[in-house]
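Below: one structure, written as structure tokens.
Removed from the display is one protein chain of the complex; every other protein chain stays in position.
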Amino acid sequence: MNYIDSSLKVVGTRPIRPDGVDKVTGRAVFSADTRASGMLWGKIKRSPHAHARIVSIDTSKAEALPGVRAVLTSKDFPVIASEEAFVGEGPMNFRDLSDNVMARNKVLYEGHALAAVAATSQSIADRALELIEVVYEVLPHVIDVEDAMAENAPVLHADMFTAGVNPKPSKASNIAKVVTFKKGDIDAGFAEAEVIVEGSYTTQPVHQAYIEPHACLATYNPDGQITIHASSQGHFMIRAYTAKLLGIDMANIRVNPAEIGGGFGGKTLIYLEPVAVALSRKAGKSVKMQMTREEVFRGSGPTSGATVTVKLGAKKDGTIVAAQQVLKFQAGAYAGSPIGPGCMCGFAMYDLPNVDVVGYDVVSNRPKVAAYRAPGAPISSFAVECAVDDLAVKLGMDPLTLREKNAAKNGTKTHYGPTHTNIGFEQVLAAVKTHPHWSAPLPAGQGRGLAVGFWFNIGGESSATVHINEDGSVMAATGSPDIGGSRASIGMMVAEVLGVPATRVRTIVADTASIGYTFVTGGSRVTFATGMAATQAAEKVVDELKRRAAQTWDIPVDAVEWKDGMAYPAGSNAGAFEPLDLAALALKQAKTGGPINAEVSVNAQGAGAGFGAHICDVEVDKETGRVEIKRYTAIQDVGKAIHPSYVEGQIQGGAAQGIGWALSEEYIYNAKGLMENPGFLDYRCPVASDVPMIEAVLVEVPNPRHPFGARGVGEVPIVPPMAAISNAIRGAIGLRMPDLPMSPPKVRAAIDAAG
Amino acid sequence: MAKQHVTATINGEESEFLCETQQTMLDVLRDVVGLTGSKEGCASGDCGACSILVDGTLVCSCLMLGVEAQGKSITTIEGIAQGDHLHPIQQKFLEHAALQCGFCTPGLIVATKALLDENPNPTETEARYWLAGNLCRCTGYDKVIRAVMDAAAVMRGEAA
Partner (left out) sequence: MPKVVLSSGSASNQLTGGVTEFEVEATTFRRLIIELERRFPGLGHQVEESMAIAIDGEIYQDAYSVELRPGSEIVLIPKIGGG
């Protein structure tokens, strides 16, 4: 059923979230908040080198330390063949994942795990790590992407032969893959162009910087049954990867989803769980592990840093006739940067006749990258949206007008193949035009920037159950970890279908043994796909409730109507019965056929693409080079906001992360390839005093494929900020800042260089 | 190493615990006393997720030793609500949707309490600078600041 044009009572309101009180009182149980009786503490020994061959590991002294119950290395893990699978948030090679969890022959980055211990206390575990003796043969390393692509660069993987080039190369390199997307005739396009702009841009890897470090508690029973308590963006993902890496049947693993303290893509793969299980198996006790913040920075995935070039050609009237982009993405130590979406997203906002995009997936001696909010798109769009702005300046055209002129519409064929359908980009641009921020006078010395962004959004596999309790209250369960309020939105959709207040529905995240398979919380899919499953489950329950009422009244089921949480006889012909509410029907459930519930699993398709536009005003302190954001507005097509407060929250949070990416966040490596800023003091995420209020404007162009019209909203808002800020800086001081982060030293240097 | 015996008032209750001398107050709260509402985000005093009040002063419990609690009055997130009755700050965080994942929330609420105890009528800028020691990666701070300002108004008796 489709509710897009129905009048809604619950969806679109702002009730208090069901897990709220637990979270404001400190009761919510996150990953590191549980204990098991007799549990041990597990810790990981990590590489101090950026690139080295492991000659030997001697664990005897550590094993002899009183209180140490288990020590393990890669020898305790099965050897896994190179096998690509699409199980988490992108193509995943399990051999690489295994090697990343516990290095086998070489360590490929500082912080790479190579041994682990379990001991009766954290301090004993720490001492045991120091007693593990490793002999390394230090190898030359390479950190930066261009250096890694150079002819004479140290090669990380002897079996890496660039995919995507014909013929297959005979020499190993650090270039894992080349991807190309072409549309039209790029040479003809540039020949036709009257104005051309070109630019080169660099972005730094940035960490997802969830405040909750990775942690887990694992128990291996002598019968082979395993329980894992951990937070993640997918407890089914933890089960699948742990099973694969240890060679264990999934049925023997039960994963209980803890509350998750932020993920943003970074918790769509695993680091600790297989290690904790293996330690527990060896020690015969439960093992708890938690990363320090330093380990999170050194050992877990940021997103790619990159170098990008863009060339645009346009007619004098502003029609863009040629668009070219080359992207070189750092993948970290193993293949798998988000180069594909990077190549697809940069130009997806525009209707372009001639496009040529080439992307490189490049390994270097850094932690393996992990997904981060709209993986690849922010990097690509930073470059494109700066270039589009430069084009506007060169054409003497308003930047909004230029974007309106070239904007993608329904029916626009993208350069990567598909045709845009049911998109709301024009409506977003119209909302920019009418927003007071866009026309507000700009105080002297300030600059205003505009940038737009795109993300596909995804659907996929989700399961949900709806139970009517014996007293008529409602339970809803799904397999989607709740990372930002999805229990609220799922419960609201169920309540809407059942015709009851949101407070009547209690929504939980069920463990891997208690609900059908559900793909990770990522790609902005939960409210869309899991919401679709929950809505359908609620509809099945309504059908059943009508059947029970029909039975009670002894009338045909089609003579029963469901309205406002009650069964009514449909019209006077059906008979004069008092309506039955949920409590009345639940009371009779045994007599009318037993418990009333439904489970629905879907593989949701048709996630509507999302578009956003951000407006940003900045002031630049010419003495210090500090950029201050004075005003920020983020406009986005959200399809339908189920719980508008949490939709706004996604947009505000994504924008703030983008502000950090733009102005302050970066990895600093020394000459030895070691990270020098693995803490929140020196890796500078935005704090409250760094940002202004962020006005989130919700444009609602319904997605016809979702029962309530919802689109994913979490990814798009991190796409535009970097370019919006760079464009605003250009407006303020007349200089293009093409390199992220646009930190005070860089801005000051640019001002000095310009004289 | 012999453990130390410490006596302190925790959330209004006379309490005693044994701890290792090098153990932080955060580890004592989480692993010894069993109060896991204070979170470890960094263990270096940079994220504020472990914020507690020590004799009314806002402290990162990861930067304090457990033995330093001797004779002190400690308030953690678990001591902010009065029984079933949420503190106005907690209520306003809920109403304004000022949390997403909720991991930084205990620290933010404790820090906000310290702010409003000291300055019942902060400007937005004052609130932003006071809370600059509490990292939140989900919300972009917009709704957090709105909740803080609204809670302050309620506590001053100015708003509903």
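Residue numbering begins at 1 within each chain, and the chains themselves are lettered A and B in the order written.
Basically, a contact is a pair of C-beta atoms (placed from the backbone, for glycine too) under 8 Å apart; a residue touches a chain by one contact, two chains touch by 3 or more.
Predicted model, so just to flag it, every value in this text is computed and none were measured.
Visitor: Report, in label order, the displayed chains that the undisplayed chain touches.
Guide: Displayed chains contacted by the hidden chain, ordered by label: A.
Visitor: Just one of A:Ala193, A:Ala371 or A:Leu582 touches the chain that is missing; which is it?
Guide: Looking across A:Ala193, A:Ala371 or A:Leu582, the contact with the absent chain belongs to A:Ala371.
Visitor: Taking the full complex into account, find the residue in A:Ser98, A:Ser231, A:Asn457 or A:Ser486 that is in contact with the omitted chain.
Guide: A:Asn457
Visitor: Out of A:Gly472, A:Gly485 or A:Gly522, which residue would touch the omitted chain in the full complex?
Guide: Per the contact definition at the top, the residue touching the missing chain is A:Gly522.
Visitor: Just one of A:Phe181, A:Phe236, A:Phe297 or A:Tyr646 touches the chain that is missing; which is it?
Guide: Here the residue in touch with the unshown chain is A:Phe181.
Visitor: Provide the residue numbers of chain A that touch the chain removed from this figure.
Guide: Missing-chain contacts on chain A: residues 84-86, 88-91, 163-164, 166, 168, 177-182, 208, 263-266, 268, 338, 340-341, 343-344, 357, 359, 371-375, 413, 416-421, 455-460, 522-525, 603, 605-606, 712, 714-715.
Just so it is clear, only the chains that are shown with their structure count from here on.
Visitor: Starting from the mean Cα coordinates of chain A and chain B, work out the distance between those two points in Å.
Guide: 29
Visitor: In the complex, go through chain B and note every residue touching chain A.
Guide: Those residues of chain B that touch chain A are 20, 22, 27, 30, 35-44, 46-47, 49, 76-78, 80-81, 86, 90, 93-97, 99-106, 109, 125, 127-129, 131-145.
Visitor: Within their complex, state which residues of chain A touch chain B.
Guide: 14, 16-17, 19-30, 32-33, 122-123, 208-213, 259-264, 290, 292-293, 483-485, 643, 645-646, 648-650, 652-657, 679-681, 685-691, 693-694, 696
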